[in-house]
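What you see is the complex with one protein chain gone and the rest in place.
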Amino acid sequence: MTTEALVGLIFLPLLGACATVLPGRLATRAGVLAGLLPLPWLLVVVTLAVVQDPALFVELGGFAAPLGIRLFADPLAVLMLWMVAIIGGLAAVHAWFDFPPDSPAGQSFWPLWLLLTSAMNALFLSADLFNLYVCLELVTLTAIPLIALAGSKTSVRAAMRYLLLALLASLLYLLGIALLYNATGTLDLYLIRTALTAAPPAAVVTALALISLGLLLKGAVFPLHVWLPQAHASAPGPVSAVLSALVVKTAIYLLYRLWLWSVPAGTLAAEHALMLMALLGAGALLYGGVLALLQERLKLVIAYSTVAQLGYLLLILPMAATAAWPVAWQGGLYQLLSHGLAKAAMFLAAANILHALGSDRLSHLRRLDQRQPLSLFTLAVAGVSLMGLPPSGGFLAKWLLLEAAWRSGQWWLLAVLIAGSLLAAAYIFRILAASLGRDDPTEAQPVAASRSIPVIQDAAALLLALLALGTGFAAAPILQFIEAGAPAAWSTP
Amino acid sequence: MNPSAVIYLLTAAAVFGIGLYGLLQSRQILRQLLSINLMGGGIFLLLITLGGGADGRPDPVPQAMVLTGIVIAVSATAFALALLLRWHELSGSTELDADAIADAIADAVADAHDD
Partner (left out) sequence: MIGLAIDSVLALGIVWLALQTVRSVSMLQAVLMFIVFGLLMSLAWARLHAPDLALAEAAIGAGITGALLLVTWRRLQADGHDPVDSELPAQSKWLTIPTACAAALLIVIVGWIALQLPAVPGTAGDLAWQRLGEIGVSNPVTGVLLGFRAYDTLMEMAVLLAAWLGARAVATTYRPGALPGPVHVEVPLVGALLSLVVPISILVAVYLLQAGGSAPGGAFQGGAVLAAGGVLLFLTGRLEAAPRTSGLERVGLILGIAVFSLMGLMVMATGGHMLALPGAWAIYLVETALLLSIALSLVLLFAAAPGLRRMS
């Protein structure tokens, strides 16, 4: 039953994508529904199984690793899969109106969307380094055309730049894999750990450096983030939501897998590497925050906010060597979850605003409380989580991170965390202030709301924001679940 | 390690490096795509040379990986070329950076007029 559910998570969207390519209107609708609707149900089965056994393996073809490829499900993977199902699902509901399955736009959109869903599920479940390369390429080659579907010159330029850098990143990753395979004879993420201790250190360090560099580039980690803001801001709304909430996180997820599962604890100068990545995270948090504060367009503010918020996910890494690790891990994953929900909500709300007003410039958002009250409410609720105010999920995440930093005595981390939250508060309040602004009678009046938004599109955005808020209330079972799958802390020196 | 393998290993490293150089120093998208393909070729050569068993039984796993890699490379290249044609159609340019700032301003102005 569990095996079938895991396989279904990958193959239903894949076959759904095939169905959407087939001729006939019915085929497209059937493909979308059959590819997306069952995912939460399958996930319930998988989640129940992982609660029982927090390290599930499925051998594809019946061939044990290292010969065959395994699927692996643990609490981290399940958390990511839930994010794909919920965020991807609500974004799909939103997209149903902008890309109706019968329209030519829908014909382009849905096969790519389903393949992207399948690719992300496959990536979060794969236990094989080379298979992950294939999954990464599939994510890239489905996400980028979706950006270009916006059709504007800006979006095509952003897609092209993203593609070139993503291909470079994949090649760095692949070169690292080539070295690792020849140094260890295996490609399995979880078998490689023992083999790495016996392999020549120079080769392993070089391979890890290449793989990490590739992933940092794909994950848009400061200072390799240059491709992200335009790509995320110029994509169609639901695509922006999934890019920021899920697609960039695939790279961060793999960094976690690599450094916390595959690298033997405390060897190979890993603590220096983790500290370096945390410093990049700190840089991202501050730089992204400041840049978000300087943007003039709503979608760019949100995109730079992603650059900043990704920083939190790297900040936890050096705490793997401290006693505060379980708390840091919970905080990191809660950040992953709450940021995903809040950011998707903001991008969908921004898309609604852009659609209704014809512009997302902050200076054009005046009287938003009268023109698009639901969108403004969504932005505010999601913003509460993003800047970490109680009682949101973002608050809990940042609270746990602060506690971990405090307990592990990493004072610089405390300062960075607080500065990050203050910057987030500043750019969120700037959006809200612009939205509540009143018309200046001396200026020409902006055109009133030109188009109305289907209520379901508003509801999808609002629901995501409420979920971001709600994760602050229903925290105990989620935190317990996450803790059960925490990678072992390194023995404290 | 036999001398031929040494030669091919050095070739692989050189081709990868040349590709990287081409990618970073060129602005022409077409040239950058050529360079990316060169880098891929270098990695493939490295994989196969290292996986060449001495007893005449070459390791089939890297060979399968490279075959998969070749198909992925042609897929990525084909899509990239389609995107390049689209970019050329929209901008008249075959580079990305030539007038990014001017375009950003033009976009902003057009956007302001939309309102």
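By written order: A and B. Residues from 1 in each chain.
Simple rule for what comes next: a contact is a pair of C-beta atoms (placed from the backbone, for glycine too) under 8 Å apart; a residue touches a chain by one contact, two chains touch by 3 or more.
Just so you know, these numbers come straight off a predicted model, no measurement behind them.
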Across the whole complex, list the residues on chain A that are touched by the chain not included here. 3-4, 7, 11, 14-15, 17-18, 21-23, 58-63, 66-69, 108-109, 111-112, 115, 118-119, 122, 128, 130-131, 134-135, 137-138, 141-142, 144-146, 148-149, 151, 156, 159, 175, 179, 181-187, 195, 199-200, 202-203, 206
Contact with the hidden chain only, please: which chain B residues? 1, 3-4, 6-22, 24-28, 30-31, 33-35, 37-38, 41, 44-46, 48-54, 56-68, 70-79, 81-86, 88-89, 92-95
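One rule holds for everything that comes next: only the chains that are shown with their structure count from here on.
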Chain A and chain B have mean C-alpha positions lying a whole-number Å distance apart equal to 25
Of all residues in chain B, which touch chain A in the complex? 16, 23, 29, 32-33, 36, 39-40, 43, 46-47, 50-51, 61-62, 65, 68-69, 72, 75-76, 79-80, 83-84, 86-87, 90-91, 96, 100, 103-104, 107-108, 111-112, 114-115
Taking the complex as given, what residues does chain A use to touch chain B? 130, 134, 137, 140-141, 144-145, 148, 152-154, 156-157, 159-161, 163-164, 167-168, 171, 174-175, 178-179, 181-182, 187, 296, 357-359, 361, 364, 446-447
